[in-house]
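My questions will all concern the structure given below.
Note that one protein chain is taken out, while the other chains of the complex remain in position.
Let's turn to chain A:
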Amino acid sequence: MEAEHIEILEFIKRFPPFNELPAEELERLAQAAEVGYFKAGSDILEYNQTITDLHVIRSGVVEVFRHTGDLHNRLSDGGFFGEAGLLRTGKVRFPVTAIEDTLIYFIPGAQFNRLYDEYEAFADAVEIEDRERLNRAVASREGANDLMTVPISNLLTRVPICISEQATIREAAEKMTSEEVSSLLIVPHVKVPHENANEEPATDNFEVDAPIGIITDKDLRKRVLAVGLSDQTPVREVMSTELVFVQHNQHVFEAMLIMLRRNLHHLPVLKKNQTVGILSLSDVVRHESKSSLFVVSSIFRQNSIEELATLVEDVQASFVRMVAEDANSRMIGSSMAVIGRSFKQRLLELGEEKFGPPPVPYCFLALGSMARDEQSIVTDQDNAMVLDDSFDPELHDEYFRQLAQFVSDGLDACGYTYCTGYIMATNPMWRQPLKVWQKYFSDWIDEPTPESLLHASIFFDLDGVWGKTEYANILNKLIQRRAQRSNRFLACMARNALNRTPPLGFFKDFVMEKDGKHNNSINTKRRGTAPVADLIRVHALAIGSLQRNSFARLEDITEAGILPPGRGPDLRDALELISMVRIRHQALALQQGEKPDNNVAPSDLSDFERKNLKDAFQILSSAQRFMRFRYPNG
């Protein structure tokens, strides 16, 4: 009589990847399994030995090592190992030792390989290769994200309506009305060849190319009616010549960001250098009423700190909504940064109303995650002021001190808590003329020590948000020019970038550290997103990238070819994954009425998240090893 194998069957079906299999396959596996006992301390697999079975831990604990001897993973009941060897070389890649008495169920390799080929869900659940799985996880998430995948061209419903630069404002208004559009592209006047009769009206549609300007209904209101301009004036005189084009295959979200950043409501869309349409803000809003847009516009309608503070809930709601709609971290980070920037801008506007116009020009800087467009909902304020070199402390500092205090208090009221490191414009050290800032950066770069740079890395992510933003550009250019030439500086930055390391992974409901110790939770910022951003910053500085966003920097870095092949995309996926775990954790806290933070407990993570997060940590670890290798004298 055929024996049943109830114990084995009941056990394996509870765990991934087996829980993905139909009942008859599970029975076949339970039937085929072999069993073996390993006393604590004994070797289960040795490096490079032939491997014939997938090993499933029925009970006990094992440790998996790299062949360098570094601890790679620790597994307990339901964990499995040996898949990498089975799927690839047939040799053990990671030696395994029992650290508690361990009972192993052996699944024959032939069965395993067959299931791997036949059942996609099974294969997905199997740890084939850290990178590949992580990649798939990120890709499948992006697939679900509408805003990121919808190209601008999907929102275009008609060709752009154009008018000659010589047409009158009245003609333009009539055309906008008859065409039911809110903007017209202005094209150069074309000398019509003689044989085509010269009564050809100048206002007719031209072949659409090379527009020289745009006119919107807002322009008609503000630049014509409000100032009493004649409707016979040529449109050329009231058009906006600042045309910001987007490509038809860019994502809607990118267009939205450009609109937010440049305060534009209409973007001409190019396809093969032809203008194929105009994307308007209302198109975007209609497509996806992304609340961050509305939050930003309402920020600029508030007239006091108290009123601004009432928007905190709207900001949180927009954050939660983006997470619910499966936006990716880059999109959420940018949106939150735009919102944060808008708060600063509105507060500075209000401050200048309150204290009067600035005595000398200045630039207000955003630093750190806001400058990188990687802001989360849990963030403190990191800011600074660059003052004109004509700044005289005796005469002017009181004004800027008051303004800085006003903005800083306002930001705190709006949920951007004071910076504990005191990196704020209220700190006189960080409220200095441009020449002093240039000296700061020169000193950091030319005379670097790990100590002097320990808290300075935040200044290497800087963005001008208000006032003379060219000061910010000057500083960014200085950094770009000098940093890549100073190996000592890069080495010190590299060393600091290695101060914070990821954990090894998870064990039961604990976070496992490289020394084998356990913690109850992990700070996803300190142990995850921040070290990734630090690492990327060093590489970006080394290649002279002017980008600030970590993903954008990574694109430059990958293009520069300074990382081993494949590592750039890996790091991107790792950053996306860790960021999203952090973001989802914070969104969940907000939904449950709790205070969001960065600390994630393993028990709050799904099996899938844990595995992927562990892979992401490993990618970060190996990227850190590479950095140590590249800058050995840091």
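Here is the rule we go by: a residue touches a chain if its C-beta (ideal position, glycine included) is under 8 Å from a C-beta of that chain, and two chains touch if they have at least 3 such contacts; residues count from 1.
Everything below uses one rule, namely that contacts and distances are computed from a predicted model.
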**Q.** Identity of the absent chain, which is to be given by its UniProt protein name, from "Heme exporter protein C", "NADP-reducing hydrogenase subunit HndC", "DNA polymerase III subunit epsilon" or "ABC transporter permease"
**A.** "DNA polymerase III subunit epsilon"
Q) Which of these touches the unseen chain: A:5, A:55, A:396 or A:553? A) A:5
Q) Which of A:60, A:268, A:467 or A:528 touches the chain that is not shown? A) A:60
Q: Touching the absent chain in the whole complex: find that residue among A:73, A:102, A:216 or A:250.
A: A:102
Q | For chain A, residues in touch with the removed chain | A | 1-8, 30-40, 42, 58-60, 100-103, 106
